[in-house]
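Working notes for the structure below.
One chain of protein is taken out of this complex; the other chains stay put.
Letters are used for the chains, namely A, B and C, taken in the order the chains are written, and counting of residues starts over at 1 for each.
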Amino acid sequence: MRFFSDNAAPAHPKVLKAIAAANRIDTAYDGDEWSRRLDGAFSNLFETQVRAFWVSTGTATNCLALAALCPPYGGILCHRDAHIEVDEAGAPAFFTGGAKLMLVDGPGEKISSETLAATVESIRKDVHQVQPKAISITNATYGGLAYRTSEVAAIGEIAKRSGLGLHMDGARFANAVVSTGESPADLTWRSGVDALSFGFTKNGGLNAEALILFRPELAEEVAVYRKRSGHLLSKGRMLAAQILAMLEDDLWLDNARAANAAAQTLANAAPGRLSHPVEANQVFLKVTADEAADLRAQGFDFYDWKPGEIRLVTGWDQNGPATDKLASAIAAL
Amino acid sequence: MRFFSDNAAPAHPKVLKAIAAANRIDTAYDGDEWSRRLDGAFSNLFETQVRAFWVSTGTATNCLALAALCPPYGGILCHRDAHIEVDEAGAPAFFTGGAKLMLVDGPGEKISSETLAATVESIRKDVHQVQPKAISITNATYGGLAYRTSEVAAIGEIAKRSGLGLHMDGARFANAVVSTGESPADLTWRSGVDALSFGFTKNGGLNAEALILFRPELAEEVAVYRKRSGHLLSKGRMLAAQILAMLEDDLWLDNARAANAAAQTLANAAPGRLSHPVEANQVFLKVTADEAADLRAQGFDFYDWKPGEIRLVTGWDQNGPATDKLASAIAAL
Amino acid sequence: MRFFSDNAAPAHPKVLKAIAAANRIDTAYDGDEWSRRLDGAFSNLFETQVRAFWVSTGTATNCLALAALCPPYGGILCHRDAHIEVDEAGAPAFFTGGAKLMLVDGPGEKISSETLAATVESIRKDVHQVQPKAISITNATYGGLAYRTSEVAAIGEIAKRSGLGLHMDGARFANAVVSTGESPADLTWRSGVDALSFGFTKNGGLNAEALILFRPELAEEVAVYRKRSGHLLSKGRMLAAQILAMLEDDLWLDNARAANAAAQTLANAAPGRLSHPVEANQVFLKVTADEAADLRAQGFDFYDWKPGEIRLVTGWDQNGPATDKLASAIAAL
Partner (left out) sequence: MRFFSDNAAPAHPKVLKAIAAANRIDTAYDGDEWSRRLDGAFSNLFETQVRAFWVSTGTATNCLALAALCPPYGGILCHRDAHIEVDEAGAPAFFTGGAKLMLVDGPGEKISSETLAATVESIRKDVHQVQPKAISITNATYGGLAYRTSEVAAIGEIAKRSGLGLHMDGARFANAVVSTGESPADLTWRSGVDALSFGFTKNGGLNAEALILFRPELAEEVAVYRKRSGHLLSKGRMLAAQILAMLEDDLWLDNARAANAAAQTLANAAPGRLSHPVEANQVFLKVTADEAADLRAQGFDFYDWKPGEIRLVTGWDQNGPATDKLASAIAAL
């Protein structure tokens, strides 16, 4: 039973069905009818005019946003353990042409506005030091926490005041929306977010993320970078169709709700073992090496996060028996 | 009836079926069972040990190869009308970190070894001029011609002699194999090719190309660049499964055979109007503006290549009535 | 006797004197009194408010300008034989992060506004083709011709209309000013030039060029790029002092006048042999291989430009006996 990563989950049946339905002759690249519906669909969802681009990976989505927000010589403030810093093979430097990630600390891989402000303050305003041009936060965080609107807004305030672009890595944005109960609009542009990587792949998609631009003037540059980085698929309708299927009847919310609920089931099994509160679909648990081995012996698969800590990730399809079984096993440790 | 581009074609039903079959829990990225079978499958096909990587676009496949073959400060010799020069938004410069495309002329977008040798010769060997480090040829060419083994080998000879890497853009490699009747091995590594972009998307795939490395030592760098450029899909098995489906029972050859046959049907309709011989699935036809309008009025869709010339591209699913109808219409002009 | 390149000339004694005078304790980088005088000095010269930066090579000066005018994904229109295309080792791609040089033909390495307009027109306005963002012209050209104000203005008009930045490579700007008799202001910003590489090294400097920005808002980015590319010298006053010495009492004009006069002396020796009119300090002469050998046997040193053509370059210090001797030798061929 796999609690290793939501990346490993299957795509939702409705997503496959949508691909099959789009599998007919149509314009190449993004001129097709599905791709052309994205702007409208997301503008509705976000209650404002946005530009939306399909992209096939989260890394590319993040980096297209960053390339639009930060010049080659700029800096991007992010958490020390952000995905863009630790798990993207230097893709932000590649896409931006050499921008520097400037690291900020914080528990649960969350950045507080106070720490962020202090970091910005500490950078000498001269030509010798790289000057920050953008901020990137992750919601839900890699550590399984969710930023609330007020927290995003405090960071958005700093961005505005300092002339920095604000990007949100929302590989698990759905989980954050479900967790906070706040609206997509409040969690993003109303709080100062300029660009959102809106993840679908971890949440039931096959290979489709959406880059949402709340500043439509960035679209021209993003369109060029998407092509230039080899991310303009010739049958882009296959990605657009996935995304539209996820939006239809709020499938994206249903899936995230299921994943979050599964995580809560695990969290409730051993509240004393949690490293952080569980606010999305990731559970960080303090267990000894022997206990971890014990769980593995029972057929559970997960990630050793650090000595004495494991990470359990629940997918959209796991709110059921396997999770209940793991919860019992944890409780029994 | 669309003769605009093979990019616009649907995916083959077997490809969709393979995706559905792979839609279950497995390791993320490329650790899954389908991805792990690629090296073996292509090593069989090419009769030598190769490394094979799935990639979701032709642009990315080409540029990953070029980044592995050419340093940031090097030059890449290619045809003046090569896809990498005219239609990839500068992606080769982006992936390589600034390498320069050095253009070579030739009819039908084909490079002769004589012209290539003369170009190499003309470059001053000093620090002021960019020095070539790689050659990229396209087979079948963008102009619808196929390189034969002897032609590739003559270019391979120059590459070897001058210490240049040799890349083949095989977005329509299948069409070239069918057209020449020569073996994949002869057309590539036995003729000096170091890396092949092996296209499937135009030939019945959904969004999968394969990068084949005949020099396995390049694999480590390609693996890093694939991640770094945002092309390591988390559910990579969905791409691997497509490619394996295309290889099974030679579906890739069947599809290319059908596309080429359709193109021959068009070519035979008006041999005197051909700009080049038709050696793959592209037909360049000399027609007046009035004639083009006439064809369009009959419901045919195609590309105005240049004044007095149109391009017709036939897909894997078009060897049938629509093509016959177009052939008649052409003959009747 | 060397007519090989004005690069090989010595620095003018007044320039060395200025360096010695600046050789005392002062602020590092460009905070010193000499550096701080540059903006004012060039604003006077150009009759408008400019920002001026010292840079130690022409290649860097050109590329700092191009990086400020063109994004990584843009194109730069220039002559096929421009220095940035043929003699800078790909530096424009390096500084801009991958911009593409888009080549324009024209005799004497001069671009006509008609050819330029046609080239701009020919570029498909889509995401697949690189879109031009800047133009770079060279005055005096590498072929020894000078653009007049009216010619620059016609190009400036195209730049304006198409939203392109306009850079002038003025490695031999002084020679063009002397040759045309037109004002620095007319030849540049009044004709639409945004940034000028104002050369001093070939004209009596030791290692100092000036980058003049007619759009002061570019200065912040240029300042960063100068540091980032390793061109912010710690004792920058040594460069500023050279430039100020060159401007003082119009030494730059005197030197260019002498170099141009020497070139005219050579041109007058054999008007029938000239490949182009001589409008600066470069003379392209049609001579046979035997004649070239004959001149070399008499101790003259020069560059074989192409079969049947030699290039003679006259420096600021050569309007005298050596030139007269060469003129006689040419006349006697």
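Quick note on the criterion: a contact is a pair of C-beta atoms (placed from the backbone, for glycine too) under 8 Å apart; a residue touches a chain by one contact, two chains touch by 3 or more.
Everything numeric here is computed off the predicted structure, so don't read it as measured data.
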Neighbouring shown chains of the undisplayed chain, as defined at the top: A, B, C
Candidate in contact with the missing chain, chosen from C:37, C:128 or C:235: C:235
Which residue of C:50, C:224, C:251 or C:326 touches the chain not shown here: C:224
Listed residues A:2, A:100 or A:202, member touching the removed chain: A:100
Hidden-chain contact residue, picked from the options A:3, A:42, A:73 or A:173: A:73
Contact with the hidden chain (one of A:68, A:89 or A:218): A:89
Touch residues of chain A, complete complex, unshown partner: 72-73, 75, 86-90, 93-94, 97-100, 127-130
Chain C residues touching the omitted chain (full complex): 2, 4-5, 7-11, 16, 19-20, 23-29, 55-61, 63, 88-91, 94-95, 201-202, 206-207, 224, 227-235, 238-239
Chain B residues that touch the omitted chain in the full complex: 71-73, 97-98, 127-128, 131, 221, 223-228, 232
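By our rule, only the chains that are shown with their structure count from here on.
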Magnitude of the superposing rotation for chain B and chain C (Cα, nearest 5°): 180
Chain B against chain A, contact positions shared by both copies (same if over half, else different): same
Centroid distance [mean C-alpha coordinates] between chain C and chain A, Å: 50
Chain centre separation (chain B, chain C; CA means) in Å: 42
Distance from chain B to chain A - Cα centre to Cα centre, in angstrom: 34
Two or more partner chains touched - positions in chain A: 224, 227-228, 232
